[in-house]
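Comments concern the structure below.
One protein chain omitted, others in place.
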C-alpha cells in the first residue's frame, strides 16, 4: 500500500506503456517550467489591485467560492449551508471555517478520480506543502498548515502569481465594469510583467448582461451602460455606439478579447429597423423569448464586425442551461453548481455569422462547447475550413484528463492542431491554476507521445506540437 | 495457434500493459468471489418458485428466449422460425432443438468480439464445463454435454442460484402482478438468504402498462389493476390510490424499487383537474399521443412523490423505440431484438421532476440511457449535483466491455463514482448472470488500475473503489 499523496508521482497522467511514458516525460520536461499563459478565466482582479490582499481562511480559499467543490458534496446530501455558502437573503450558514473544512475533508473521497480531486491534491501538495492525505483524521492538522502559510507575505495573491510563473492572466468583466482594479494594477509597480513588458492582468469584455434581452436585470444593466459610456442607450444605434465605446475602453485597458455566453450558437442578421424595433420593445419590457434569441444572434454578428474593426478576439461559450435547480438558485444565487449542459448545434447556427465574416482573417472567433458530440461532427470540420475560427480547449465539465483525451482524439485529426487555441483554465479558483495547466501539459505530452510512438509524427513534429499546446497557440489565438 | 476457449484466460479484459494488468488482476482478485447483488433484471420468478423447475433443452435455455442471441442470427438472414422462436398465432416453427442448436453453432462466429459472444462462451466453459469451441462440428457433442447436465439436480434454477453465489436478485413485475411466485419463494425454506436474513428474490414494481395511456392493452391493464387492488380505477384519484395500494403490496413482498420505462424522460406537473380530465378521456379511448406523453410525464413526478413516501427506489429507463420492425412484431410479438434506441434528452425533460423532488435525500432516482452522448453532457452533470440522482450502469447495447469503458471514461470524472449505482445485469438469461457481473468486475478493476498506474488515485482509493463498483454502490443505491 502506498499512502503518499498521488500527485507526488512525477509521471502522473502518462500512459503506463514504458515507451510512450518515456517520450511523454521527455516532452513534458521541455515545457513544464514554461510561463503560464491564461487567456480566459474568472479570477477576481481585486485580489491583485491591493498588494496587501489576502485569501481569508482555507475554507474561504478552497471551498466556499468553488462550485466545482461544493456541487459534489451537495450531490451526496451535504447542505450548502453547512459549507458556508452565503445565502441571498443573508440567512445563517455555517461560519466556523474549521467545521466547514472538517465536513469537506471527511467527504474528500468523493473526488477520487475527478479533476477537482486532482487539482485539489496538487494544490495541497505543491502549493501548501501538505504531506498527508486529506481525510477526517488529518483535516485539522492540514487546516493549521494552510492557515499558517496564508498569513505569510509569500502567499499573498501577487506573490503566488509570481511564484506560479504566470506571464499573463485574463479576467472576465461586465461591459459596464469600470475596471477600477485593472487600473490600479496597471498603475502599480507590479502591473507590467518585467520580461514581456506587457500587462500581467488583462480584462475581457463580456457584454452578456446588456446583449441578452432576457438576462436578469437587463434594464438596469442598460442604464449602467448609459452611465458608464456617457451615451444614452435608448435605441439600437446608441446601444451599438455604447458597446463600441466600452470595447475601446477595454482595449485601452489591455483587453485583447471579448467573451460571449449564450444558450445556443444561433446567429441571424436583422435589418436595422427590425433590430431597432426589437430593442425598443425590450426597453418597454415587451421582448419575447424569440426576440431575445434573435437579437442576441444578431448582436453576435455585430460583435464579429467590431472584432474585425478593433482587433479584439471573440470567444463564444454556448450550451449551459443555467440555474437548473430553481430552489438552489433562489436561495443562493447563480454559479452554485446547478448549470447543466444541453445539446448544442453549430453548423447551421453559425452559418449567418460565418458567411458574413468567417473568411476574414482579421477575425478570430474561438468556440467552446459543453456538447462533446460537436467536436468531430461540427466544430473540427468548421475550424478546419474557416480562417476566422479556432476551436477552444475542453470546457468546464470536460476540462479533465479524459475530457482532454477525448478532445485530442475527436477534434485534432480534422481541425488540425493549428486551428485550436491552446489551453484556458477558465477558473475562479486561483490556486488551482498551476495544477490545471500542468494537467493540460501532461495530457498534451501524453497525446503527442502516443502519436510519436505509433509512428504518426516524428520527433521534430512532437517537439513543436508540445510547445504549440503549452503556450504558442494560446498566445497566437488571443494575440498576447 | 491457441484453440482454447478464450474465457479460460484468467486475465481476460485487462489492459495488455504489464503494470496495469498486474494491478487490475490484484484488484479483481479481491472482489471476484464476492456475492452477486443483482438489483435489476428480468428473470422469471416461476423458475425459483417450484424447487423442481428445470430449464428444458439447451436451446430452451440459451437461444429461444434470448433476443440478444437471435437478433444477431436474424441480421444475417437466419429466420426466427428456424430458431424456434414461437409465433403469436401458433404457426409452425422449428421444434427440433438439436437442429436449432446446430444452426446457432454454425453461426456462432458472428458473435466474435461481442458481449453476447463473451457471455455465451463464459457460460459454456464456466457453467457447463465445455472444453471445445462451439462450431458446427462440435455442436452436437456440446449439446449432449449441456443436456446431460441440465437433467441433474445441481443444474436446477435454485441450485444454480446458490452456485452462482447470488445474494439477492430483483425481478421486474407488472403493477397488476399478484406476485404468486414471489410469495411461494418467500414461503419456502429457500426464500431467505442464510447470511443476510433477507429475501433472495425481490419483486420490482413496474407500472408502465397502466401509466402509459398509449401502451398496448392499457384499458385491460386498468381493469386488471382495479381487480387486483380492489379499488375501482375510474378516475385519476382512484388510479393514484390503486398505484399506492400496489406499491405497498410490492414493498411488503420485499420490493425495494420501482422501474419505469418511457420513450423519453419528459416530465410535467399537471393540475389535478387536467390529470383527471386526461385520464377520463383515455378511459373513453380518446387520449392523444400528446396526452399520453404529458400524462406519463406527470405520473413520473407522482411516482417520485410516492418514492419519497414509501422509500422505494425509482428507476427510469428511456430512449428505446420499441418494436421497430413491424412485421416481426406482428408475427412474434415484443422483445424480439427489434427495439432500436433514439436520441434522449434529460436536462430539460427532468427539470420539472427535479425541481420538485431532486433536492430531497429521501428520493433515489436511478437514470439509464441508450444514448451515450448524454453521459458527459447531461447525466454526469445532473448526477454530480442533485442529491436524489444516481447514474445507472451502461444499459442494454452498452453493457459490454467497451460500453463500460466509455461509461467510466465519460461519466465518472463529472458524476463521481459515488453518484453511480454499481452494476445491473438487466437480463432474462439467468445463466449469463455470473459472466455479466464478472465482465463488470473486470472492467471496473481495469479502469481503476488505469487510474492507479497513471498516478491519479492511490492504492487505498483503488481498493475502496473496486468494492464500491462490485457491491457497495448497488446495495446503497437500491437499499438492499
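Residue numbering begins at 1 within each chain, and the chains themselves are lettered A and B in the order written.
Everything below uses one rule, namely that a residue touches a chain if its C-beta (ideal position, glycine included) is under 8 Å from a C-beta of that chain, and two chains touch if they have at least 3 such contacts.
Keep in mind the model is a prediction, meaning the values are calculated, not measured.
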Residue, one of A:389, A:421 or A:474, that touches the chain absent here: A:389
Of A:354, A:370, A:435 or A:480, the residue in touch with the unshown chain: A:354
Candidate in contact with the missing chain, chosen from B:100, B:370, B:418 or B:433: B:370
Contact footprint on chain A, counting only the chain that is left out: 15, 17, 19-20, 345, 347-348, 351, 354-355, 358-359, 361, 373, 376-378, 380-387, 389, 409-410, 412-414, 416-419, 450-451, 453-461, 464-465
Positions on chain B contacted by the hidden chain, ascending: 1-7, 9, 11-17, 71-72, 74-77, 109-115, 118, 133, 321, 324-328, 337-343, 370-373, 397-398, 400-403, 405-406
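One rule holds in what follows: only the chains that are shown with their structure count from here on.
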Length of the line joining the C-alpha centres of chain A and chain B, rounded to whole Å: 40
